[in-house]
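Complex shown without one protein chain; remaining protein chains in place.
Letters are used for the chains, namely A, B and C, taken in the order the chains are written, and counting of residues starts over at 1 for each.
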Amino acid sequence: MSADLVTSPDPSHPANLIPSLCAKFWHLGWVTGTGGGCSIRDDDLVYIAPSGVQKELMKASDLYVLSLAAQQSASLSRRQRVYLRAPESGLKPSQCTPLFLAAFTKRRAGCCIHTHSQWAVLVTLLLEAGSGEKEFRINNIEQIKGFGRGFEKSGNLGYHDTLVIPVIENTAHEEDLTEFLEEAMDRYPDTYAVLVRRHGVYVWGENVHKAKTQCESLDYLFQLAVEMKKLGLPWITQIEPVVPTRTE
Amino acid sequence: MSADLVTSPDPSHPANLIPSLCAKFWHLGWVTGTGGGCSIRDDDLVYIAPSGVQKELMKASDLYVLSLAAQQSASLSRRQRVYLRAPESGLKPSQCTPLFLAAFTKRRAGCCIHTHSQWAVLVTLLLEAGSGEKEFRINNIEQIKGFGRGFEKSGNLGYHDTLVIPVIENTAHEEDLTEFLEEAMDRYPDTYAVLVRRHGVYVWGENVHKAKTQCESLDYLFQLAVEMKKLGLPWITQIEPVVPTRTE
Amino acid sequence: MSADLVTSPDPSHPANLIPSLCAKFWHLGWVTGTGGGCSIRDDDLVYIAPSGVQKELMKASDLYVLSLAAQQSASLSRRQRVYLRAPESGLKPSQCTPLFLAAFTKRRAGCCIHTHSQWAVLVTLLLEAGSGEKEFRINNIEQIKGFGRGFEKSGNLGYHDTLVIPVIENTAHEEDLTEFLEEAMDRYPDTYAVLVRRHGVYVWGENVHKAKTQCESLDYLFQLAVEMKKLGLPWITQIEPVVPTRTE
Partner (left out) sequence: MSADLVTSPDPSHPANLIPSLCAKFWHLGWVTGTGGGCSIRDDDLVYIAPSGVQKELMKASDLYVLSLAAQQSASLSRRQRVYLRAPESGLKPSQCTPLFLAAFTKRRAGCCIHTHSQWAVLVTLLLEAGSGEKEFRINNIEQIKGFGRGFEKSGNLGYHDTLVIPVIENTAHEEDLTEFLEEAMDRYPDTYAVLVRRHGVYVWGENVHKAKTQCESLDYLFQLAVEMKKLGLPWITQIEPVVPTRTE
């Protein structure tokens, strides 16, 4: 029965999607050397990539599955989890688990992705070197339209809107990031991502499609921002909107 | 019948080509996070990638198809379209549609590609930082030969010719770019591409082969130009032509 | 019988793993133009990629195999080897052989990888230009957790730990690196890698999984370090640990 949870002929089943997504992320340089991870929530079931696996070689049978409701009702320390199924391969649960759960419980996200993208790390380093800033801000770039306006808000950001991604400081133990991630979610109710200084980024979305495309758009903006810095170009600008003359 | 429009065993059929091209473009970083797009015109039929799809996962059944003649005869606002077929997946039409149509109607193009290439965006930012220039100009690079001399002109540009790509300012709504794109086409009758500041580039050609190879050559030149800027190398130079001594 | 040593239907057999790993390394730019190599130890048997082969095209039948015990007991010069099996293709043994053996004998490694990664080379050049430093040092980057604490030590490095990789000078003949590699192993008993100035890096691990993921993490850090240098960011910083307020 527990095997059933990760056995499906459907390539879009979470147990098949996580390995195919992680292989794609490995090729993008987001989950190098077993870093980073991915989790999908299907109603009450949460599928999580395990710790310490080569992401391009992951199999459905490597996944952990837990019940969100059971997890929340159980009066457990944040370090304790009750899993509906664990891999026989002996792989450990991901240290990202409480952070993924934060996105599912506080934002009702359907998918959460954690990358160690070098562009994300470099952006946090550039902000730190600036004045220890706690926000990545960029505006007037078309790709910003790739982000939703916010939790329970319809529509996407506009070209002239400023995308703001909070930055939290890294902790020695990944689970200890949870309270700071949750604080950032509270302070930035509309954000779909949180940068972790010198570590990487957490990105989520209503569903796999939105989490993945928002993660791609964000990595695009991080890389662009690093190249802009090399070329002495500012991340924030004032631009007069261009108004079409045609009326229709 | 509408299904027939996108059902063919021929890999070179537009309905099969657009998904395979978009998957290739995704790997090149041109259509990250559902950005960018592609359209092919087969005589009167126009095949268009939909909005908001993961480009590496697109299927023929996701495509929109419209009749160019019907579209032009219909007295419709530019925002209204009559489609011969729409995807059942509920995907929205691409906001790039009127821009693709401009290439088909004003240039009789057979294919138009829109990328969010970071190199294209960086080139527009470097020009803006320079003096708000409205043209990207580069000469004396072999790859310039990859471009036709112009609309209804035979032959390609030469090594010593200056490639000139107009830059238009971005608008809040992509459709609003149309009039500015069309103006740029009028002012630059021989260009095969228009850069959009802080957004990306539109590239077209007589057929898929020419649109795709011109788009590749242009992205090559944009990346080269950005690297040249990092290294303090000018984009425009005066070079004495080298004349062969042999007579034949 | 000698054929049997490299004939197996199991993709995780060393004779099948080395070619698939080397093809992956080629795509990562680690073993360009026949540079670099890889060796796996299975108990007493050592499988070694040959010299001068295109790494993305290697076949199991191209491999050399030797017995570690026989090799050690034989009173041979370091240049002489007794192979249990050699390729019929006439490919020469790898000049890296004595260096791979050093990792197997001095560290009981299960796998050793040698790359010519440009990031590794650039890091050694930056250190040389600094003050001829003999160590690459970086701290306070999450990816550092990708490394074990050291030979026969359990657990991994922590986020605040400083990763130290010794650098040895390159020699005209690769075999001559062996004594310097072994000296570095003696001086840095806990290191899993040694950089070779203007050449590349040797990385090992208890097994293939650990050697490969440590090599990935190290290349990630080398590339990050080069980008940090371009952006004027220091590799070593003093950071106050962030302590979680929650008690559990």
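What to note about this one:
Following the convention adopted for this analysis, contacts are C-beta pairs under 8 Å (C-beta built on N, C-alpha and C of every residue); 3 or more make two chains touch, one makes a residue touch a chain.
A quick note: this is a predicted structure, and the numbers were derived from the prediction, not measured.
All shown chains touched by the missing chain in the whole complex, by label: B, C. The chain that is not drawn here is touched, among residues B:Ser8, B:Thr105 or B:Gln223, by B:Gln223. Touching the omitted chain from chain C are residues 29, 32-35, 54, 77-79, 116, 118, 121-122, 125-126, 129, 169-172, 176, 179-180, 196, 198-200, 226, 229-230.
Although one chain is not displayed, chain B still touches it through residues 140-143, 146, 158-160, 209, 212-214, 216-217, 219-220, 223-224, 227-228, 230-233, 241-246, 248.
Going forward, only the chains that are shown with their structure count from here on.
The geometric centre of chain A is 31 Å away from that of chain C, both derived from CA atoms. Between the CA-based centres of chain B and chain C the separation comes to 44 Å, rounded to the whole angstrom.
In chain A, 230 are the positions where the chain touches two or more neighbouring chains simultaneously.
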